[in-house]
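== chain A ==
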Amino acid sequence: MTVAAIRLALVLALVLAWEGAARFSNPLLSAPPSVVLPALVRVLTLDSYPELPRHLLVTAREIAIAYAMAVLAGLAIGFALGLYRTLGRAYGPILAALYAVPAVVWYPSLMLFFGLDSSSKIAFGFLLGFFPITLAVLAGIRQVSPQLVTVARAFGATPLTTFVKVMVPAMMFTLVGGLRTGLALTVIGVIVGEILGSRQGIGSLINHAYGLLRTADYVALVLVTLVLIVASDALASLVEHRAQRWSE
Partner candidate 1 sequence: MAGALIVVDRVSKRYTTRSGVVEALRDVSLGVSEGEFCTIIGPSGCGKSTLLAMIGGLATPDDGHISVDGAAVDGPDPTRVATVFQDPGLFPWRTALENVEFGLELQGTPRAERRRIASDLLGPLGLRPFAAKYPRELSGGMRQRVAIARALALDTKIVLMDEPFGALDEQTRVLMGEWLLEIWRRTRKTVIFVTHSLQEAVSLSTRVAVMTARPGRVKLVLDLPMDYPRAIESPEIVALRAKLWGEIREESLRAIAEST
Partner candidate 2 sequence: MRVRALQVVSIVALVAAWEAAARLGWVDAAFVPAPSAVVHALGTIGDRALGGLGDTLAKTAIAYAIAVVLGVSLGIVVGSVRVLRDVLNPFVIAAYGIPKILILPWIILLTGFGTTPAILYGTLHATFPIMLLVIGGVRDVDRTLITVARAYGASTWQLYWKVILPAVVPSMLAGMRLGIVFCLLGVLVVEMFAGVRGMGAVMGALANGFKAPELFAATALVSAASIAIVLSLDWLNDRLSHWRDQ
């Protein structure tokens, strides 16, 4: 209650400070909220960027494809490495080492290979989303208590039944956490890709606004993007909480 009030006050103070600071600096470099707000209205009414929906759709499509691929590959490889111990011990460390490389180093190669269009963004989003999902599957399998598996076997469960009725529910908590992180990172990957170089998508609009020094439009577009990202994450968190409801 009071915590929420303090948070609100903090946000308001930040907005006011932004207004104060931005008013007295170079208008090319910073736009105060009072200027951004009308710009935001023009963006939302499709006045300044009539093509906005199309660009958003391009980005959404890239994210959807990249995420679907990341989920499929992440689950398949995660389970393969987690359930077959030799495979896991051989390739797990290689995977972990690759995860220690900042993903953006792969981006120039992807751009060279796939070009400036959607496919390079999809590939990059896939790459970012794939790792947390795979690692969550591996961690989830490690967390399944051997006791539960023993109980299932004592009750006569086949390996398949054990997998479906015991392993998957027991690792669900970690798994959905990984799926949510994977989505967040896929979104970041696609947007980073678009901003580093693209002709379509919300990232290209942001770049365009920034390139022309239309700072208010740039901030407005960033706000729209942030709202969409937060909304997608909120949706994912809703799904996550449903799947995790048995644990506190």
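A word on the picks: all candidates are chains of the complex that A comes from, given by their letters.
Keep in mind that, in the parts below, contacts are C-beta pairs under 8 Å (C-beta built on N, C-alpha and C of every residue); 3 or more make two chains touch, one makes a residue touch a chain; residues count from 1.
Just so it is clear, the model here is predicted, and its values are computed rather than measured.
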item: Chain A in this complex - touching candidate among 1 or 2; value: 2
item: Candidate 2 partner contacts - residues on chain A that touch it in the complex; value: 3, 6-7, 10, 28-30, 86-87, 89-91, 93-94, 97-98, 100-109, 111-113, 184, 187-188, 191-192, 195-196, 206-207, 210, 213, 215, 218-219, 222, 225-226, 229-230, 233
